[in-house]
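The complex appears here without one of its protein chains, the remainder shown in place.
Naming follows writing order (A and B), and every chain is counted from residue 1.
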Amino acid sequence: MSLYLSKGTIELQSAPSIKSFAAAVGKKEGEGPLKNSFDYIADDITLGGKSFEKSEGLLQQNALRLALKKGELSESDISFSFAGDLLNQCTGSSYGLREFSFPYIGIYGACSNMAETLALAALFIDNGIGTNAVAITSSHFCAAERQYRFPLNYGGVRTATSQWTVTGAGCAIVAAHDKPPYVKSLTFGSITDMGVKDANNMGAAMAGAAYETISAHLANTGQSIDSFDYIITGDLGEVGSKLLYDLFNRDNIPIKEKHKDCGTMIYDLNQQNVNSGGSGCGCSASVLCGYILQELAQGKMKNVLFTATGALLSPTMTHQGETIPCIAHAVQLTDN
Amino acid sequence: MEYLWAFVVGGLLCVVGQLLIDYTKLTTARILTLFAVLGVILGAVGVYTPLVELAGAGATVPLTGFGYLLAEGVKTAVAEQGLLGALTGGLTAASGGIAAVIIFALLAGVIFKPADRQ
Partner (left out) sequence: MQITNKEYGEIVKLRSPNTKVAVTCTKAFLFGGIICTIGEGFNNLYGFLGADTKTAGTLTAVTLIFIAALLTAFKLYHRMARHGGAGTLVPITGFANAVVSSGIEYKSEGYVMGIGSKMFLIAGPVLVYSVLTSVVYGIILRLTIY
């Protein structure tokens, strides 16, 4: 049974297990520092799909099939699936998963999707609703680029603060308490708008939301950062990470010592031409389901606060001159 | 000498564009539009003609040159046709380039696929 602690924070008293997990990524991500952590690296960015939107769906399918296989599960064992991506109307998920017959719950939290889907899946399992719940999230560089920015062959200038959308998908299957990693507690964040308008500086826009959610989780669960091996944010990038330190410094919390960011972990920032780092739902999804969960399963990490951040903007709202509302959701993962 | 002027003037016009990119939050679409509009205005007030005489392609190849072309076209057409020339002159002068861009873009779209970026 889940215990409601305080604003947004829930303790999962049964500590459900993440029974199986898998990450599928594109070529560029497969050449980065985490290349050995991923279960599948696509040589061809299209994955054989006729459009990049379809390619993203195929990437999700790959992650899902691998996670099912690793957990020795079949399609019929799945009680619920929670899925999300970056495309309009969540088509990466709905077209990717349309051939599967298990219940499908599409959600949208931009790049916070991995934490949001995982939190919901764990909540269902903790309360005995279903046996296996899938959390799956993806993004695709080419599909995101054409929706949010420019045609791929266009020579538009990328600014130093911009981030590179990860081509990747992560899938985690949550089941009743068994082997680690476990989902201990979670915090759903509130929408936070720091007044940032620049869609090419998403890390700066999202740092405030990450600060709010991490602070809330620590306060509501009565923990300090010392309890954790790492506090891992989704895709703040280099710029957003520095801003997160600034915000915590005001509270005299040296979070820098404990902090990692999926956006700066997945690429070699000096070599891979990604400016401030990686972004997109697939960034935190593939780093979580490829690297972090693996480390937890092997006991190399013991207590981690996974906080995926999302910029809830759209090109339409950006053109209307609006600021960027952001969100962060946190999931506390442990090995015991 | 004419090549040197073409190089210097063309280069400097691009530097202006680069400064706009680096110091303002203007998107590339806005900068291109600004250049073309500025070209029409500079052509209209007569500043751009001497620059074209000096630098040739250095002044006509940047997008300000596209605006200048429209302004020149309008000037000629208004002299010949009166008020109607205000409507016909600009696009008539630029028609070759615009039609070329449309046809090449269509052909490229038919033949090629979008590329992944590394």
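In the analysis below, contacts are C-beta pairs under 8 Å (C-beta built on N, C-alpha and C of every residue); 3 or more make two chains touch, one makes a residue touch a chain.
It should be emphasised that the depicted structure is a prediction, and the values quoted were computed from it without experimental measurement.
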Contact footprint on subunit B, counting only the chain that is left out: 2-3, 6-23, 28-33, 35-37, 39-41, 44, 55-58, 60-63, 65-67, 69-71, 73-75, 77-79, 82-83, 85-87, 89-91, 96-98, 100-102, 104-115, 117
Touching residues on subunit A - with respect to the absent chain: 50-52, 146, 150-161, 192-196, 201, 204, 208, 211-212, 239, 242-243, 246-247, 250, 273
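What we mean here is this: only the chains that are shown with their structure count from here on.
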Gap in Å, rounded to a whole number, between the CA centres of subunit B and subunit A: 44
For the subunit B and subunit A complex, residues of the former touching the latter: 21, 25, 28, 114-118
Of all residues in subunit A, those that touch subunit B in their complex: 27-28, 45, 52, 141-142, 145-146, 151-153, 156-157, 197-198, 273
